[in-house]
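What you see is the complex with one protein chain gone and the rest in place.
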Amino acid sequence: MAVCIAVIAKENYPLYIRSTPTENELKFHYMVHTSLDVVDEKISAMGKALVDQRELYLGLLYPTEDYKVYGYVTNSKVKFVMVVDSSNTALRDNEIRSVSAGDWRTTPGWWMFRKLHNSYTDVMCNPFYNPGDRIQSRAFDNMVMSMMIQVC
Amino acid sequence: MADEALFLLLHNEIVSGVYKSAEQGEVENGRCITKLENMGFRVGQGLIERFTKDTARFKDELDIMKFICKDFWTTVFKKQIDNLRTNHQGIYVLQDNKFRLLTQMSAGKQYLEHASKYLAFTCGLIRGGLSNLGIKSIVTAEVSSMPACKFQVMIQKL
Amino acid sequence: MSRQANRGTESKKMSSELFTLTYGALVTQLCKDYENDEDVNKQLDKMGYNIGVRLIEDFLARSNVGRCHDFRETADVIAKVAFKMYLGITPSITNWSPAGDEFSLILENNPLVDFVELPDNHSSLIYSNLLCGVLRGALEMVQMAVEAKFVQDTLKGDGVTEIRMRFIRRIEDNLPAGEE
Partner (left out) sequence: MAAPEEPLPPVIYTMENKPIVTCAGDQNLFTSIYPTLSQQLPREPMEWRRSYGRAPKMIHLESNFVQFKEELLPKEGNKALLTFPFLHIYWTECCDTEVYKATVKDDLTKWQNVLKAHSSVDWLIVVVENDAKKKNKTNILPRTSIVDKIRNDFCNKQSDRCVVLSDPLKDSSRTQESWNAFLTKLRTLLLMSFTKNLGKFEDDMRTLREKRTEPGWSFCEYFMVQEELAFVFEMLQQFEDALVQYDELDALFSQYVVNFGAGDGANWLTFFCQPVKSWSGLILRKPIDMEKRELIQRQEATLLDLRSYLFSRQCTLLLFLQRPWEVAQRALELLHSCVQELKLLEVSVPPGALDCWVFLSCLEVLQRIEGCCDRAQIDSNIAHTVGLWSYATEKLKSLGYLCGLVSEKGPNSEDLNRTVDLLAGLGAERPETANTAQSPYKKLKEALSSVEAFEKHYLDLSHATIEMYTSIGRIRSAKFVGKDLAEFYMRKKSPQKAEIYLQGALKTYLAEGWALPITHTRKQLAECQKHLGQTENYLQTSSLLASDYHLTEEQRKYFCQEVLSFAHQQSDSPGHRVVLPMHSFAQLRDLHFDPSNAVVHVGGILSVEITLCSQMPVPVHVEQIAINVHFSIEKNTYRKTAEWLTKHKTSNGIIKFPVETSPFPASQNILPALELYEMFERSPSDNSLNTTGIICRNVHMLLRRQESSSSLEAPSGVALEDGAHMLRCSNVTLEPGANKITFRTQAKEPGTYTLRQLCASVGPVRFVLPHIYPLVQYDVYSQEPQLHVEPLADSLLAGIPQKVKFTVTTGHYTVRNGDSLQLSNAEAMLILCQAENRAVIYSNTREKSSDAALRVQSSDKVTSISLPPAPAYHVIEFELDVLSLPSVPAAGGESDLRGTPEPQRKHKDRQTAGHCMVTTDHKVSIDCPWSIYSTVIALTFSVPFRTTHSLLSTGTRKYVQLCVQNLSELDFQLSDSNLVATGDSTDLQLIPLNTESQQCICSKQPVFFVWELRWTQEPPPALHGQFSIGFSPASEERLSVSLKPYTYEFQVENYFTLYNVKAEIFPPSGMQHCRTGLLCSLEVSITRLSDLLEVDKDEALMESDQCFLTKLMYEVVDNSSNWAVCGKSCGAISMPVAARATHRVRMDVMPLFAGHLPLPDVRLFKYLPHHSAHSSQLDADSWIENDSLSVDRHGDEQSDGGSGRSRGSVHSASSAEHKGLPMPRLQALPTGQVFNSSAGMQVLVLPSQDNHVLEVSVT
């Protein structure tokens, strides 16, 4: 369902970014990069929030005509950004409902990001992976791929 | 817990391994410590990533230090840091009165000269953990009577 | 708050992660220190051996298993008690040689290699070789000279991880006085 999934380092350079279809890869790179603006905004806003509102999931970063961009940031300040085709409304609707209900964890976005986070954590724990390097991991690739095709 | 024994042995073996390899090549004092510290650093990065996976975002530096002293320390060494002190200028002192990696050696001053070998890895753990949480720091350690020891964290202001 | 929530439950698992990660750090460090994998394997085995000879004391102390009378019994203790105790897994024992002096430990999941993805340039690295050393060292302390080696490894794409154990001889000397 996602058309682009990106992992972005603390320092805001991409650790991993994969999009489908590949032809407008560039567009997604721009989109993800721009979305960091909102990520930063949300994080700084988050800092002030109360403990139980300090949620890793940032929700919808910003919508464009054709895509919705969602964000998530780990405690290690690594950002996950997911671009979803707007025509895919499943995510959006649930989003609206549960966000207004103030419960993130029921949103499909949240779950997808959790999967991403877990998988990323495994990458971090691979002794042969050098933190900060671009991610080249079969396991991670597969997981991302599964998210790209699977429709939820 | 069972496999703690295994970890302790592994750690000892790593320490002696590093020092042995140093004996062959001409290596000065620092190299081994640094090597151990670096290994710890990498492990710390990995661990913190896991440990903070399900925790809420941290409020500030102090919040993070508390996490290191409580949750992190507990999961790694089965106990909390006994005392955390800070000057609020980016220097923190973590005191562990019964540091797990020193308890194997007899208490007091007998093996004091060897103690630092057994702290290097942990210094790395802390530094790695912090750096992965976005805090650049220098971690040093100090023992005057085992098995108590102090870790000093100097945080790089950005 | 979630931070509190997961503490109790996960803490047990953690130190095994600590172990796994630390081991990983060791292996990669060795890969840096030695240029070819064979040397790394050797080093791992050596370190494993040193660990084994110490670990056995801890083992005998904590698991009150008596002296094993034959290799089969030993195999059982290793798989059912030792592995369970230290790695929290119970490998299955298979492929006994007709002479009963060789068998295989089959590890469905090997905690050492959680998260590990072997880079292509380390094709001949036997990542978990430490285990062989541990087994060798530990058994030597109970007067058993054995050979242990990996014949299958999930890291290498095999379905399971298999450690082949071969009994070489009983070390008769330095038997503690009074034992049979």
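Just so it is clear, A, B and C label the chains in written order, and each chain counts residues from 1 on its own.
Rule of thumb we're sticking to: a contact is a pair of C-beta atoms (placed from the backbone, for glycine too) under 8 Å apart; a residue touches a chain by one contact, two chains touch by 3 or more.
Remember, predicted model here, so these are calculated numbers, not experimental data.
J.: List the neighbours, among the chains on screen, of the chain that has been left out.
T.: Looking at the complete complex, the unshown chain comes into contact with A, B.
J.: From the listed residues B:L9, B:L84 or B:C123, report the one that touches the chain absent from this view.
T.: B:C123
J.: Which listed residue (B:A5, B:V18, B:I33 or B:I68) would be found touching the missing chain in the intact complex?
T.: Result: among the candidates, B:I33 touches the missing chain.
J.: Could you list which residues of chain B touch the chain missing from the display?
T.: Interface with the chain not displayed, on the chain B side: 29-30, 33-34, 37, 109, 112-113, 115-117, 119-120, 123, 136, 138, 140-144, 154, 156-158.
J.: May I ask you to list the residues on chain A that touch the chain which is not drawn?
T.: Considering the whole complex, chain A reaches the absent chain at 11-14, 25-26, 29-30, 33-34, 36-38, 40-41, 62-66, 86-87, 89, 93, 132.
Simple rule for what comes next: only the chains that are shown with their structure count from here on.
J.: Taking the mean of the C-alpha atoms as each chain's centre, how many Å separate chain A from chain B?
T.: So the centre of chain A lies 32 Å away from the centre of chain B.
J.: On a C-alpha centroid basis, what's the spacing between chain B and chain C, in Å?
T.: 26
J.: Distance between chain A and chain C based on Cα centroids, please, to the nearest Å.
T.: Chain centroid spacing, chain A to chain C, equals 39 Å.
J.: What are the residues of chain B that contact at least two other chains?
T.: 42, 46, 50, 55-56
J.: Pull out every residue in chain A that's touching 2 or more other chains.
T.: In chain A, 51-52, 125, 127 touch at least two other chains.
J.: Going by the contact rule set out above, which residues of chain B touch chain A in the complex?
T.: Interface residues on chain B, with respect to chain A: 42, 45-46, 48-50, 52-53, 55-60, 132-134.
J.: So in the complex, which bits of chain A are touching chain C?
T.: Checking each residue of chain A against chain C gives 51-52, 122-123, 125-129, 137-139.
J.: In the complex, go through chain A and note every residue touching chain B.
T.: Residues 10, 46-47, 51-52, 54-56, 73-77, 117-118, 120-121, 124-125, 127, 131.
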